[in-house]
Every structure is written in C-alpha cells, then in structure tokens.
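Pasting in a structure now, in structure tokens, and then I'll have a few things to ask.
Only a single protein chain was left out; the remaining protein chains are all shown in position.
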Amino acid sequence: MSLSNHERGSEVKSSGRFNFSGLALFAALLLLWEFSSRFTPAIQPYFPPASRVIHSLFQPSLARELFGHLLDTLGRFLGGYFLAAAMAVSLGIILGYFRFAYSLLEVVIELLRPMPSVAIIPVAILLLGIGNSMMVAVTVYACAWPILINTIDGVRNIDRTLIDTGRTFGLGRWKILRRIALPAAAPYIVTGLRISLSIALILVTTSEMVVGGSGLGFFILDEERSLHTSNMYAGIVVVALLGYALNRLFIAVETKAMAWHRGLTARGML
Amino acid sequence: MTWSRESKLNGFLVLLSVMAAWELVSRTEMLNPLFFPPMSKILRSFFSLVFSGEILAQILSSMRRAAAGYLLAALVCIPLGIIMGLFNSVYRALEVVIETARPLPPPVVVPVAMLFFGLGDGMKVFVIFFSCLWPILLNTMDGVRNIDRVLIHTARTFGLSQGRAILKVILPAASPQIMTGLRISLAITLILVVISEMVGSSDGIGYFILDSQRRLKVDQMYAGMLSLALLGYLLNQLFLLFSNTFLSWHRGMLRSDK
Partner (left out) sequence: MSILDVEGLSKSYRQAGGESTLAIENISFQVNEGEFVSLVGPSGCGKTTLLMCMAGLIAPSAGRVVVKAAEVDGPPRNLVLVFQEYNKSLFAWRTVLGNVLFGLEVKGKPAREAEEKASYLIGLVGLDGFERHYPWELSGGMQQRVAIARALAYEPEVLLMDEPFGSVDAMTRLELEDGLLRLWKELGTTILFVTHDIEEAIYLSDRIYVLGRRPSRVIQAVEVRLGRPRNQLTTRADASFMELRNEIYKQTAPRLSSGW
C-alpha cells in the first residue's frame, strides 16, 4: 500500500531548547539497561550491558567491518532512491497531465498498489539473483509508489490558469511539463520523496536480511544468529544513525530546494 | 453509454493485453517459463490454492499477528498520544527517547525480537507493534494539540471533569488525525508482517511467497502475491468504510468548506 499526500504523518517540531527532562529520561533508561543486564548474567546473551555495545562499536576491527557494510547499504539506498525518484517523477507527470495515458495504466496501478511492496523481493531474487541489482530493483519498485501517486496528485491539482498562462506564452506541451507542471507539483513530489526515504531504508535492510552477503541488514541478522549480540546492537545503532542522518539531510535539502522552487515559479509566472 | 477516450475500459484492455502477452511469451518460451509461467497456470494455481483453503490458512495466520500488533499499538498510542498532546511536559520527557528510536528502520528490529521472542507469533507481533507506534502516537498528539482552546473551554464550562472531557470532547475532536495515523499504520502493518514472515517464520503469507520461490513453485509465488494484493485492497476498503462511517461529519465539514 502506498501513501498519498493526505496521509502524510505529522512531523515533530523540535523546540531546540535544552531538554533536561528528556535527556534525563534517556540517561535513566540507558542506566537501567546497563545495570539490569549487569546484575542478571542470565539475560546477557540477549541483552548485553549498554557499555559493552558502545565498547564494541569502538573496536577497530568491528568498526572497519561496520563501515564496509554501511557503505554497501548506503550505495544500494542511494541507487534505488534516486532511480525511483527520476522514474516516478517523470512517469507521474505524464500520467498526471495526460488523462489518456493514465486511463491506460489505471487498472494495473490499482491492482499492484495495495500489495505490500516487500512481496516483490522473491520475484526479484528469481529474476535478478541475489546481487546488488536485485536489492536496488526492489528499492526502486517500493519507493516509486509514493512518489508516483503524489506526483500524479500534484499535477492534477495544478491550477488550470497556470497552465493556460504557459500556453499564452507559446510554450509547447513538453515545455509546459518541464517548466510549469514540474515546479508547480513540487510540494506534492517532496511529500512523496519524504515518505519514500524511510521506505527505501526498509527495503534495503529487508532484502539484505533475506538474501544475505553484505550490508547492515545482513550484518545485524547474521550477528544475531551467531549470538554476537553486542555486535548486533552496535549494528542497530549504526542503522539508526544512518536513518537519522538521512532524515536531517532530506530536511536540509528540502528547505533549500523549496526556496529555489518558489523563485522559479515566481519567474515562470511573470 | 458512450465510449470516451479516457474510459476506464482502456485500463482493462491494457491489463488483458499484458496478460495475453505474458501467456504468449511464456508458451513460446521467449521468456523462461520457469520464471514466467503462463498466466493461465498462475490463475489456475491461484484458484486451486483459494479453494483448497491453503492460502486462506496462510492469510489467517498473518492476519492474526497483524491484528494483534496493530491493535496493541493503537491501544497504547492513542491514550499516550492524548496525554502527550495535553501535557507538554510529558512530551518533553519522552522526546529524546522517541527521536532516538524513530529513525530505526523497523526491519532491523526483527533480529532483536527474534532474540527475545524466538520465531513465534510474539516476535511478529512485537515488530508490528514497534513499527506502528510512531504514526499513531505522533498523529494523535498533533491532533490533540490542534484542538481549539474554545472547545476545551466549552467542555469545562459545562462542568466536565478532565476524564470525561477527554472522552466526550478531546477524543472526537482529534479523531480525524488519529484516523490518519491509524491509516498509515495499517499500510506499515502489512509490510512488516510480510517482512517478519520472510525473515523468521514457517507460515504466513510472507513465508508462503518466499518459500514458493525457494522451491521454484513460481506459479504459487505469483498466486501468493495476487492474494496479498487482494488482501491489501480489501483491508484498505474496510478501513475506508470504517472511517467514512465514523468520520462522515468530518468529510462533510471539509466539503462544506470549499
């Protein structure tokens, strides 16, 4: 199932003030973790003390290994995400603008859309084996949905007068798509891109778990199976940091890009 | 009835042609029939799986897990979200923990859950629960925060206690946004039940699809995907039905604003 524009979640706005109670609770939980594990050796195999996880995070050999997996995951993520963005935005603009094109694909879209996208993984394994191309392919497939649906929505919601303005300036169809439809639908497209960000990470880590070999998803599952649990938790910390960093990066780029978009539409309309 | 250029019929024609083409390239072995079994075979396999009850059994075990995790998340997050929306100090206290856990892609929770719960239902329920937390929690909180102060004052001037005000005023006023959270989580639930069954399970629809692929019963794999798509569609429609009856006032209000 993909999410359309109306279903975007709420974004938490951090107040930026120093949050004493928040940090205190966080620290308390860390301490609780540390000591509950330390004083009950029976659970240590599943639940090693926090200090041990942090310690293993800074082991040079493990850090190097983790870094390698991180690069693999990141490469698949970037490949899948950007391919999906390029394809879905182009297709979405065409389908949003030309009703006829949409009518052709409507039934296929409505048939495939409700299927949870991870179910495509077995097909991809069958067709592409268990290499990078398969992982990138499933990521592209899954990420494309929110971007596609939102782009179609965005183009459909463009004010007719904006397009007519383009016409009166003698712009051809393709120029209208590029110069008017694309920037005018940008806010919707950005929503799709934001949703796809977390979906991409879900698909990359899942396919790494299912087919194995390399990547953070594989690493975490593998360490769990061999009961190196402090390594597993270290891997999870790295994934969380990756997710966090990608999110911040997205917000930073979005802020910049939407300023650019405002400038462009202003010029386009004059 | 007149045929318009943009008729929905086009879509069905395209779908039929794709299916026919699929049948053709498979029968003539232009594409490897091992990977692309004839469409007729896939459909036959689908119907036999449906009528033998096998697929239903798989879907049922998936749905049991999905429902447990999803409802558990709703049961925890709606009250907690309301409290966080009403009392900023509670939100502030939980903020760091939430913002630390939220960027974690849910699939990596699967191995942790496997450690604690083994490969049973508990593991899947936990994973689904974890991944559904955020949309419900944050949307509920937002919904409560956005309630107009006049509405809260109205509840108070009629002498409602805080508890009754939550039930009679705050919950209904925030319900459209709570529903948004529930809807996002429904999609996530379906994704995570499939993932957790692929990574660690011996039944369920996710397991069935991956297992069919591994045993090269490719027609069954496609049939499984088809039933998953139907399930997704059905659940979505069910949810829409539920939220449309429940929130008919809200839809009407939005329409009357235009």
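Note that the chains take the letters A and B in the order they are written out, and that residue 1 is the start of every chain.
The rule we apply is simple: a contact is a pair of C-beta atoms (placed from the backbone, for glycine too) under 8 Å apart; a residue touches a chain by one contact, two chains touch by 3 or more.
The structure presented is a predicted model; accordingly, all values stated were derived computationally and were not measured.
Asks: Could you list, sorted by label, every displayed chain in contact with the chain left out?
Replies: So, spelled out: the chain left out of view touches B.
Asks: Touching the left-out chain: which of B:Leu13, B:Leu43, B:Val97 or B:Ala173?
Replies: Of the candidates B:Leu13, B:Leu43, B:Val97 or B:Ala173, B:Ala173 is in touch with the missing chain.
Asks: Considering the complete complex, identify which of B:Gly53, B:Pro79, B:Gly118 or B:Gly252 is in touch with the unshown chain.
Replies: The single option touching the absent chain is B:Gly252.
Asks: On subunit B, what residues meet the omitted chain?
Replies: Considering the whole complex, subunit B reaches the absent chain at 148, 150-151, 153-154, 156-160, 164, 168-169, 172-173, 175, 249-250, 252-253, 256-257.
As a convention for this text, only the chains that are shown with their structure count from here on.
Asks: Between subunit A and subunit B, what is the gap in Å from one C-alpha centre to the other?
Replies: The computed centroid separation for subunit A versus subunit B comes out at 18 Å.
Asks: Residue numbers of subunit A touching subunit B in their complex, please.
Replies: Listed in rising order, the residues are 1-3, 6-7, 9-10, 12, 14, 19, 21-26, 29, 46, 99-100, 102-108, 110-112, 114-123, 125-127, 198, 201-202, 205-206, 209-210, 216-217, 220-221, 223-224, 229, 232-233, 235-236, 239-241, 243-244, 246-247.
Asks: Within their complex, state which residues of subunit B touch subunit A.
Replies: 5-8, 10-12, 14-15, 18, 35, 89, 92-101, 103-108, 110-112, 114-116, 134-135, 138-139, 141-142, 177, 180-181, 183-184, 186-187, 190-191, 194-195, 198-199, 206, 209-210, 212-214, 218, 221-222, 224-225, 228-233, 235-236
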